[in-house]
Each structure stands twice: as C-alpha cells, then as structure tokens.
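My questions all concern the structure below.
Complex shown without one protein chain; remaining protein chains in place.
Letters A and B mark the chains as written, and numbering starts fresh at 1 in each.
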Amino acid sequence: MNSAARPLEFRDPARGRALAQTLGRLTREIGRDPVSVMHVCGSHEQAIARFGLRASFPRALDVIMGPGCPVCVTDLPEVDEAVALALQGVRVATYGDIVRVRGTACSLADAQAEGARIEVVYSVTQAVELARRTDDEIVFFATGFETTAVATAAAVLDDPPPNLSVLSAHKFIPPVMEIVAEMPATRVEGFLAAGHAATITGWEVFEPFVARHGIPVVVAGFEPLDVLAGLVRLLELIRDRTPRVVNMYPRCVTRQGNRAAQEQLWRVFRAAGGCWRGIAHVPNGNLRLRDEWAHLDARRRFRIDVARLWSQVPPALAQQCICGDIMAGIASPSACALFGSRCTPEAPVGACMVSSEGTCRIWHEYGGHPDLGATG
Amino acid sequence: MCLGVPGRVVEVDGLLAIVDFWGVRRQVRLDVVDEPVVAGDYVLNHVGFAIRRIPAEDVEQTLALYETLLAAPEEDPMAADVHGELAAAGRKRT
Partner (left out) sequence: MTGLIDERIGLRHGAGGRAMRALIERVFLDGAVDGAVDGAVDGAGDGRVGLAAMDDGAAIPIGDRWLVITTDSHVVQPIFFPGGDIGRLAVAGTVNDLAMMGATDVLALTCAVVLEEGFPRADLERIQASMRDACREAGATVVAGDTKVMGRGELDGIVLNTSGVALTDRVIPDCGLRPQDLIVVTGSIGDHGLAIMAARHGLALEGDLRSDVAPLNDLVRRALAAADGAVVAMKDPTRGGLASTLHEMAAKSGVGIVLDETQVPLTPEVRAAGELLGIDPLHVANEGKAVLGVRPAAAAAVLAALRAHPLGQRAAIVGRAVAERPGSVILDTGFGRRLLSEPDGEPMPRIC
C-alpha cells in the first residue's frame, strides 16, 4: 500500500463535515455563547488554519491558540544570551525559526550581519556533527518544548565532542496550562493538548491539572480529523461536566508515554522556574541542564556578557507589540495595531510573526478568521 | 515542516533507521523510541529522532473511534449498525 495513502484517511472531508456538524450540536447543547477552549500547540493552529477548520466550527465555539509556539515564548534574556555569545565570537548552532527573533536589542540574524557565525540546523545531530568537524567551540542554542528537548537529551547522553555545549531554552508545557487556567481574563473551559508532546510524557501528566482545576483535557493529533474529533470529545466532557483526561490519539499516545525518553529527559534536565516571553513567570516551565552536565552547559562554560546589549534602546515599535496577550489567548492578532501593516513576515516586530508556529504568522498566511461562508 | 511526520521503516542498523516518508528516504535515530523497531513498522519522527512506533492496527482503531463520535445518543439502532459496518470496513483495509 502506498505509504502516502494512510495520512489521507485522516483528511476525508465527508467525515470532517460530519464531525463539524456534531460540534454544532454539542455547542447548542452546552448552551453558552461563546464556549472557549484552548490549544497549546503551533502545529494544531497550523492544521486548523491550513484546512480552514475554523470556518466549519460553530459560531459559538471559540478555539483559542495559547502559548504553544516554542520560539515565541523564548524570553528576551534567553535570546540575549545567545546573541551575546555570538557577538563574543562563539559559533552558535540553532533551529531556523529563532534566528530572526529579537532579544532586548537585536536578533541572531542581526548579529550575523555584524559578522557573527550562526548555523541553522534541523536537528541537534547536525550541531554535534559540526562540532566533530571543527576545533571551534560550538554552542547549540536549544529551543523547543519537551518533544524537542528529548532529542537534545539523547545527544547529551551520546558522548558529544568536548567543544560542544548546550544553551538550553527548552520549555515544558503542562506548567503553563496552570498559569493560563489561573489568569483572571481566562474563560477557557477545556484544553486540547498536543499529541506529540504527549507521546513522550504520556497523558497521565495532565491528571494533576484536571484534578486541580476541574477543566477537561483531550489529547489530539494533527490531521484535520484528529483535531475535529478531539474537539468533539472535549465538548462532550464540557457538556457533561466530567473533567477528565481523554486520549484521542491512541495510535501515538499511551497513558505512561515513552518511559525511556522521559528517563533520558529528566536525567539530563531539571525543571526550573523562568519567564516565558509575554507570560511572565512560569514555575517549573523551563528545562535547564543538571549539575552533572555542567561541563556541557554553555552558561557555565562561558562568561556571557549580556549587559552590553542593554545599552541599546529597543525599537519603539517593539513597545507596541502585544504578542504576550496574543500568546496567552486574551487578544487576537487583529487587535494589534501593528499586525499586517508594520509587522509582517518580511519585517516582523514580535516573535509571533517570526516563527512559523506563531499565531500572527499563521493568521497572516491563512487570512485569520474571515467570514467566508456567504461568499459565492 | 517536519514535526511529527509518520514514516515507514525500511531498514534498521543499530540505532539508525532508514525511514520512508511518502517515497523519500531519510535517516532517523532510534535512541529515544521505547520499543524495538523493525523494517515495516511505522514511526513518528521529530527533528530526526523517532519518538514512537505506531502499530498499524492503531490507525484503524482510531478511524473507527471517530466514527462512534458521530452517533447522537437518541439516534436509531440502524445507525449503530452502519457505524459497526464502517468500523469493520476500516479494519479490513490493509
């Protein structure tokens, strides 16, 4: 069987329309307007936008994108550390999306224009290979959530060359769900959790959250049918007032997840409090290298001088940026004065417009939420 | 956008696998996946690492699961039969 046919079964429009109608029925049964649910994954937003799923959602259902773009939530001081290292002459390898994100003063791309050596890699393995090929110090600026952190952990455990070090800006999602659930402006009644992170952590990681807040969580995959079916299940739980964790991605997610990967992850990293861009302090939301890996920790190998960056005045535009509110799900890109006019993919101001998983970037690409039903 | 893309394992050599993604072959590392992986298995790839082995029968079960969501509680028994048929048809496909 052609391996391309499998995923397409999860893109059958007829099944999709049927599920969307079920969403309509459930929303009416719930009776509130709007019913707000939140997802915390850039890939979910991309799937929703690319397949025009919002157009099929009932009008009273509000599916909000929360802080699910790992690049967008990488905080200014974290970017500053990477930029400072680069300007100090150290070679920095990192994933492509973060390169154009500004820290306090400038981005890695700006540093590159000043002569810094930045390497874009698609996997931590490429950074390791780079370090093997040269005597130069290579710092891997590690962004991404837990699924990506697992790859970094595997590389750390695999006896990397001595000239490689890791600057970890990895993040862990479940703690930020707590923050969002506790925000006064939030009316989120349910969460759609990212299927791939849950592949690693297992769905049991959400049980304490559900117990504490009484808000249901459904783990969903990324094909259109996965998203629609996940939302149907979530609305059922909301309607029935039965807050539970439900796994709607059984082909990839189990209760316990990938124990081997978890073991590697927590052997290399520890949870630390820190700021997420725009969200302020998230207890246990950051992943930092444990002490036994101090010899691979860029923060301990180098004296990183970020003070030199603070003397540069941040661009005035950046002060009008509302990425923080957008990432917390309490404003949409259309509420931003800069969106589409002075903040565009070609000339981005905020992180949400830089990253391919950023809300603003996705809205700009796919046209936001226009009401196209009546057209033609 | 290569996050979480599923592919079919063609060859395994220690911790390295050659995986077929819609006709294109790529190298994927097996350090992180928690079950033994053999040629013919499906795996989920994330930034060059397989994070999960996907059993083929789970695909069918998921499709059948989605069918059951379409039934409203007050629907007639006929609908239940139809859903059963759809689920069975899903299992037959290989």
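Note that in this section a residue touches a chain if its C-beta (ideal position, glycine included) is under 8 Å from a C-beta of that chain, and two chains touch if they have at least 3 such contacts.
It should be emphasised that the depicted structure is a prediction, and the values quoted were computed from it without experimental measurement.
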The listed residue (A:27, A:56, A:94 or A:107) that touches the chain absent from the view is A:56
Contact with the hidden chain only, please: which chain B residues?
1-2, 5, 21-25
Spell out the interface residues on chain A facing the chain that's missing from view.
2, 4, 7, 11, 13, 16-17, 20, 49-57, 224, 228, 346-347, 364-368, 370, 372-376
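We adopt the following convention: only the chains that are shown with their structure count from here on.
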Chain centre separation in whole Å, for chain B relative to chain A (CA means):
23
For the complex, give me every residue of chain A touching chain B.
1, 3-4, 6-7, 9-10, 15, 18-19, 22, 25, 43, 46, 95, 122-125, 144, 147-148, 150-151, 154, 157-158, 195-196, 199-200, 222, 225-226, 229, 232-233, 248-252, 258-261, 264, 356
Complex contact set, residues of chain B against chain A
1-4, 6-8, 20-23, 29, 31-34, 42, 44, 46-49, 51-52, 54-55, 58-59, 61-63, 65-67, 69-70, 72, 94
